[in-house]
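See structure below.
With one protein chain removed, the remaining protein chains of the complex are shown where they sit.
Coming up: chain A.
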Amino acid sequence: MEGISYQRFPKVKIRELKDDYAKFELRDTDASMANALRRVMISEVPTIAIDLVEIEVNSSVLNDEFIAHRLGLIPLTSERAMSMRFSRDCDACDGDGQCEFCSVEFHLRAKCISDQTLDVTSKDLYSSDHTVVPVDFTDNAGYDSTEPRGIIIVKLRRGQELRLRAIARKGIGKDHAKWSPAATVTFMYEPEIHINEDLMESLTLEEKLSFVESSPTKVFDIDPNTQQVVVVDPEAYTYDDEVLKKAEAMGKPGLVEIYAKEDSFIFTVESTGAIKASQLVLNAIEILKQKLDAVRLSEDTVEADDQFGELGAHMQGG
């Protein structure tokens, strides 16, 4: 029958969800979709970061471009980023990209007047928009007994001063890593582990113990009641084949069979704090849809281009 595609509809289940960390399962989809999601999360979800720095006074030990580089890497809360325009696309300003629609202005003034070293941190950056501020890294558990500090930009000695004005703009990770909202995004195939019980019966307790010990991560354990080897945490398996090699070394290949389920993925998303982890995933899906829209609606058919020469050469007899 025409028109019926074998399209599957994926399922999502969340395991853990914190402000900056999310772990979830994605089922019934292909690796290409999972990878596309991962790549978009790292490089194409927009955030806001400092892009232009005007330094008035700098008598610190770090030179101007050093400080400007450090300022760019400070994560700023970027909830506004999806609805903001890129500076280059903004027609409200004259193209210098400093109007209120496409940018956020920061300023920093610090002068050390005491004999103690002054730490200039991200908390000293004052924003013109209270929704875009340097991310606050205070731990709820309060490991730091002192009051919460920000990211240290530079340290000043007595008499040294730093005064600057910075413009933050929207950008994507592809342009510069400072705009990437994801600290790390990983996905792994969900493993399926089968223990061959008959072969397992033929092992002594010491052999079973050594088998359990041979795995670098704790995947198996001995059940204290039944003295059997059981799977305690299948996802701790890192697809090293240590247990399989050990089984072969013991002369019992096929003791354990481990498959990776090809359509089941476990995502771990850690955000820098610029965007919440759950919001990051949603934004990534949104951006992926926008890219697909762009492809679908482009009616370009350029004839006789230079590229076609390379295209024809690249494809053999296409």
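Convention: a residue touches a chain if its C-beta (ideal position, glycine included) is under 8 Å from a C-beta of that chain, and two chains touch if they have at least 3 such contacts; residues count from 1.
As a convention for this text, contacts and distances are computed from a predicted model.
Chemist: If you had to name the missing chain as UniProt does, which of "PIGT transamidase", "COQ6 monooxygenase", "Sodium/potassium-transporting ATPase subunit alpha" or "DNA-directed RNA polymerases I and III subunit RPAC2" would it be?
Modeler: Looking only at the record, the undisplayed chain corresponds to "DNA-directed RNA polymerases I and III subunit RPAC2".
Chemist: Considering the whole complex, which of A:Ile14, A:Val61 or A:Ala177 touches the chain not shown?
Modeler: That would be A:Ile14, which touches the missing chain.
Chemist: Write down which of A:Arg39, A:Lys111, A:Lys155 or A:Lys252 is the residue touching the left-out chain.
Modeler: A:Arg39
Chemist: Check the options A:Thr29, A:Ser214 or A:Gln228 and report the residue that touches the missing chain.
Modeler: Checking the options A:Thr29, A:Ser214 or A:Gln228, the one contacting the hidden chain is A:Thr29.
Chemist: Touching residues of chain A against the unshown chain: what are they?
Modeler: Contact residues on chain A toward the absent chain are 2, 4-14, 17-18, 24, 26, 29-30, 32-33, 35-36, 39-40, 43-44, 140, 278, 281-282, 285-286, 288-289, 291-293, 295-296, 300-302, 305, 307-308, 310-311, 314-315, 318.
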